[in-house]
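A single protein chain has been removed from this complex, and every other one stays in its place.
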Amino acid sequence: MRHLIFTVLFVFIASLVLGGCGFKDIDKRFFVVATGIDHSDNPNKPFRVTLRLAVTSPKIEPGAGKSQLETIDAKTIAEGVRELKAYVDKELDFGHCKIFMIGEKLARKEMDQAINWMTRRRDIQMIANVTIGHPTAEAILKIQPKNERYPGNTLFLSFGKEGTDSSYTVTEYIFGMRKRRTEKGIDPVLPIIMPENETYRISQAGVLNKKKLIIILSPEETQLYNQITNKYLKSSLGGNVEQDPYVLAVGRIQSRFKIKNNAQGKPVVEMRIKIHGLLEEAPKLVFDKDWASIEQELAKQYSKSVVRLLKKFQRQGVDPIGFGLKYRATHYSGGDKSWQEWQGIYPNIEFDVQTRVTIEGTGLIK
Amino acid sequence: MNRYFYYSFLYVLLINIMMFVPNIIIQNRYSGGISSLLLAIPFGTMLALLFSSSISRFPGKAVPEILFDHYPRWLVVPFMWMLAALYFLGSTIVLVAFSVVINRFYNPDTSSNVVLYLLIATCIYCSTRTTLSLVFALEVLIIINAPLVMFVLGKGIFTSDLDWDAMHTVANYFRMPPNLVSFAAATYIFSGYLNMSILNRALPPNFRLKHRWIIPLVGTLAMFTSIFIPIGFHGTEAVDEYLFIWSITADSMKMEYGFIERVLFLYLILYLNLTLLFTTFGWHKAMEFLKSTSKSHKPHLDPEKIPKINWIICGAFGLIAIIYSGVVNEKQNFSIATVWLIIRLFAEILSVIWICWLAYRLKSKSKFKVKGQSESK
Partner (left out) sequence: MINRILTMFADSKDLITKRMKNDDISIEVAYIDSLCDESKISEAIFVPFSRNFKPFEEIVEFSSEFKPIHEMTEWASSLLRGYVLIYINSKYYSYDASRNIRIENQNTQVESSIQGPQIALTEDLKDGLNLIRNRYPEPNLAVEERTLGVSSKTRIAILFDNRRVNDKVLKNVKKKILEINADMLHSAGEIVRELGGNRKQLFPTTLITERPDRISNSIAQGKVIILIHGSMFGIILPITFYDLMNTMDDQYESFWMSRTLMVMRYISVLMTVTLPAMYISIVSYNPELFRVQLAFSIAGSRSAVPYPSFIEVLVMLFMIEMLVEASVRLPRYIGSTGTTVGGLILGQAAQQAGLVSSIMIIVTSVVAISNFVIPNNSLAFAIRFLKYPLIFLAVFYGITGVCIGMFCYLVYLSSIRSFGVPYFRIHRKPARNAEGDLGQVSSS
């Protein structure tokens, strides 16, 4: 009896569904692997949406990754995507879109709408990477690297942790971007992708304030930024001691900072950095020299460059490291007061950076 | 048999995410949410311990039997109706909320009602089972799901994307005075002990709750992780912008070396199980309360044949749930949940005090008896 009831109920429900179900096979979908959003210079249709679609094949081998590019100008991004559907024969699927690229021009103007669109769409993963394309996103997406095993894999691997571990690459996910754009006391940093000989170079980063792109960091500055915000980062540290070039392969880098009042009562950012590493490049017979003096010299030079970078941020009024958030966390004064205080403090704050370098060895030779 | 108590404690604790508890507290993060959390820990623990120790004085009896034994029908029947309505509404809120979540992430092209109907049909079938069967299912499901929940939480805690400064900033606001809404939401995390009000039928006569320290410990852990991990991921400001805060947080985690990369899907499967479990138990409890108000009803833990009345009551529940989902939209569901949490707090306090008072009277009576006997000797 009860089985009968259950069956009847079930059939009833199933028949309800039969009308409109979202059944769509994988081969009837077009996977978007990267999305580019540019400014189009057309005031009526300000957005240029570029989609890189994967052309799938059963074989996965070097050079087999083919893709198709679709571009459209539209009034809004959502409209653009919808219109693009008319250009392709299968359903667009953003489920595997891991790269969102914003053209540099758009990034310099206003990127609110683009970020909003990404977070609001339900099929876009929060762990997709947000990047800036230089000169335009479209130009970057047009590049088809020759050795791609499957469409988009070069870009995916550059940002993922499984692939390359470049110390010049900044990664930012959509959720992190959204967090930094709204958070009081920390500003977003995005990687900048540049074209180079039919492939990409991702060695620079752009710092944004809450609205738009403010500074583009040089590769050296990008590495510095990466070093002071990450803990275990394979990177390098160079310097000259007595005119001899030294390069340290950093194995572990640890930095912490506090915001304090110094002896004169002025607020200071106190940053302490500890670096451990092996010498990768050094003059002959460095093994017999006094390591302590080399360490100190390297540390001094490093601290100086960090201060230079921090001062640069300060001058532009951006805070990608999160000093402001630290201040809010450690200086509670009720309501929103600590944030207002910080806005007064930051332009004049001093930086006290001290580095301790430890050379763990000289590699395989003396 | 202690584990059965803790299983039922655990699943209610885990479902808090679907009950909008993190949403409510995060909304009030600058205005007393954190202090309410802190206050809820001793309060919730106290209620849980009081209730579980007093109900174990009535071996094999559920709350309806205890109350009907000691009080006239006209007093108890409305109370039973109220409890039934409360449990039913609570589980229906969760079910409707979850059908929306699952629809957004898993079946975006169908209507959320279609998923909801299947969920309702499942809950009707499952909640008509006997209490004992449900307890066994509970055990298996908790054993399967708890490690996965641990995994997701661990993934959340030990990732470098977690911003400790943001959590620290929000934690600073513990100085604000607590408010009722957040307090009601926070105490919900501890309210799993109320399952004893029906499950006590199954527990053995010499049941004594051991390892009581688990209640505050696990409760506190769950409370802080379910509220602070999203803050750590999304910062102090953006965290308030998301509708399905935990789904988004789970989507922000990444399993680099897992079979599937996105934690979101694991999380959704997990909460699908927990939601079904919660609703099944909620409806089952509501059904038992309703059945107890009939004069001829005799409670039976594990009848061989499922009585027809079970199907009738649960079928009615299913119909009401369908109507509820049609009338109420996402936004209203959220505000109903807020109100529900507050009403539940008072109903909970009332039933704990009532049972405690009865247990106390029973104890003093029996003491008196023993005294009288020893004196007469």
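All chains are identified by letter, namely A and B, in their written order; residue positions are counted from 1 within each chain.
We take it that a residue touches a chain if its C-beta (ideal position, glycine included) is under 8 Å from a C-beta of that chain, and two chains touch if they have at least 3 such contacts.
Computed from a prediction, not measured in an experiment: that's the story for all the values here.
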Q | Full-complex contact with the absent chain, from A:93, A:244 or A:281 | A | A:93
Q | Sole contact to the chain not displayed, among B:126, B:209, B:286 or B:314 | A | B:126
Q) Which residue among B:29, B:155, B:168 or B:201 touches the omitted chain? A) B:201
Q | Residues of chain A in contact with the chain not shown | A | 3, 14, 17-18, 21-27, 29, 31, 33, 54, 56-60, 93, 95-96, 98, 123, 125, 149-153, 156
**Q.** Sites on chain B contacted by the missing partner chain, in the whole complex
**A.** 1, 4, 59-60, 102, 106-107, 114-115, 118-119, 122, 125-126, 129-130, 132-137, 139-141, 143, 201-207, 260-262, 265, 269, 272-273, 276-277, 280, 299-302, 304
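Definition applied: only the chains that are shown with their structure count from here on.
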Q: State the interface residues of chain A toward chain B in the complex, per the touch definition above.
A: 2, 5-6, 9-10, 13, 16-17, 20-22, 24, 122-123, 125-127, 160-162, 173, 175-176, 178-186, 230-231, 322, 325-326, 328-330, 332, 334-335
**Q.** Complex contact set, residues of chain B against chain A
**A.** 30, 104-105, 107-111, 114, 117-118, 121, 124-125, 160-161, 163, 165-166, 168-169, 172-173, 175, 233-238, 241, 248, 251-254, 256, 261-262, 264, 306, 311
